[in-house]
Structures are given as C-alpha cells and as structure tokens.
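Heads up, one of the protein chains got dropped from this complex, but the rest are sitting where they should.
== chain A ==
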Amino acid sequence: MTQNTINSKSQDDREEKFSIRNLIFPFSVALVVLFSLAPILWQFLTSVKTNDAIVALPNVYFPSPNQLTLSHYTELFERRPFFSYMLNSAFVSLTSTILCLTLGSPAAYALARLRIKGENVILAIVLVITLFPYILLFLGLLELVKATGLGNNFLALIIPYTAINLPLTILVMRSFFQQLPRDLEDSARVDGYNTVQMLQKIVLPMTLPALATTGILTFIFAWNEFIFALTFITLEDLKTIPVAAAQIGGSSVFEIPYGTIAAATVLGTFPLVVLVLFFQKKIVQGLTAGAVKG
C-alpha cells in the first residue's frame, strides 16, 4: 500500500490498463472508510432493530420492515432522563469552552507578543501538562471537591474541563497570534490604544476564526470526558452522556438492554458527528497547530 501511494504521489494517473496495482489504491480508500465507520454503523443498525432481531442468530444485517423499531429511542426518553443527560453535557461543555477561551486567549496573546520574564518556563509547563492523563489529577481533585462541597455541582466539572483544555487553547491561539501581522497592532498603539483596548477592538474581531477552531476542540474534549464526570457527579439527573450511557448496561443483571445501549451511543455521538461533518478542516487545523507547532 505504501509503495503504491508514494509512487503515484506526484504523478497523474493516466494509465489505462487494468491491473491489480491500479486496484490497490481504491481498495485502501475503501478500507479506511470501512475501518472508520463500521463500529458506528453496526451500533446504529442495532439501535433500530427489534429485540428479537438483535438476538437473532446468525446476525441480521438487512432487517425487514417488521424487524425495525424506534422503541429503543423512545425508551431512553420515557424511562430515563436522557434529555437531561444531553442538556447536562451541552451545558457543561459550552460553559467550560467559553471560560477556557476567555482565560486562554489573553494568556496566548501575552505569550506570543509580549516579553514576559519566565515566558519559556510557562510554555514548557503548558506543553508538558498536555501529556498528563486525568487519572493523575483525580485523587487531588476529589479531595478538593469534597472539601469545597462541590460534589454533584456542575462547577466540579466546568473548572477541571476548563483547565484540561487550557494548554491546547494556549498553544493553538499562540500559534495564531504569531501569524497575525504586527502592523495593525503597531498602528493601533500609535493611535493611542492601550493593550486591553487594542485587544478588544482590533485583535478580537480578527481572532474569531481561530477562536472557533479552538472552541470546537475544547467542546469535543469536554463532551467526551469520563473519569471526572464519573467521580464527581452521582445524582442521576446531573449525569453527562458518556457516564449515563456507560451505566445503562449495569442497571439490570439478567438482561442487558443491547438496543437501548446502542440507541444511547447513537444519540451521545450524534452531536459530535455533526461537528466533524461541518468542521473537519478546522479540527485538523487546530489539532496540528496544537500538537506540532507547539
């Protein structure tokens, strides 16, 4: 596969003759698509099959009309507060994203443009902590949450989510500010703007695309977070989607509700699928800026 890819990297494929070599590339594209989509599609198919069709052997890949149902979805909303889970996830993710951009962008600007003592130390620290897995933080945070009585309070999620996304925000926004032409800021200074005014009136409007890029990433990370949400929120009505979905299976010992779990996974991933469909380019941009250029 690699040989073929490189070989034809910079040449146009005008070879007409039909050979196995020419098939390798379309085949690898198909493989990438299948590999990426199969688990999601299987989950979707399971979610719309009746319980009988789900446990039919051999597996049903093309259900007939009477094997289709939406009951797994209605069950999520009728028997469980699934709408609350979605709202909780949306609220926590949005709030922490806004907070993260509000705190992270000014810091990124300072690190990109202003000369501060210890700037390199700050950057090095920011770079290293992007690598810390959350399990290292959860014990200390658990104590903090207990001490401050923030258990079952969304702040117990919003503050850590803001923090875990700050390093990425700072790195992405900093690389953006570095690419911004300096002239604008210089002429603003000549016009007598101080730093804060200049940030508000000149820099911020130009920054909106980069803020969107960063915001999409932070939203995804916050929506997907599991261990803090599992530990700090125990009230059913306050749970976020990943935790709530993961706990559906554990609710009954005798019969695992495969269809309901599948429906929950479809609904829980749906907002992210939409985000990726619309903002693929921005996501790639942000990830590479955050990881590579930093």
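Couple of notes before you dig in:
Methods note: a contact is a pair of C-beta atoms (placed from the backbone, for glycine too) under 8 Å apart; a residue touches a chain by one contact, two chains touch by 3 or more; residues count from 1.
The rule we apply is simple: contacts and distances are computed from a predicted model.
Going by its UniProt record, the hidden chain of the complex is named "Sugar ABC transporter permease" among "Sugar ABC transporter permease", "Oxidoreductase", "Putative membrane protein" or "Chemotaxis protein methyltransferase CheR".
Residue in contact with the omitted chain (choice from A:Y73, A:Y109, A:F154 or A:F176): A:Y109. Seen across the whole complex, the unshown chain contacts chain A at 1-10, 25, 28-29, 32-33, 35-37, 39-40, 42-43, 46, 54-55, 57-59, 103-104, 106-107, 109-111, 114-117, 119, 122, 125-126, 128-144, 159-160, 162-164, 166-167, 170, 195-196, 220, 223-224, 226-227, 231, 241-243, 245-246, 249, 258, 261-262, 264-265, 268-269, 272-273, 275-277, 280, 283-284, 287-288, 291-292.
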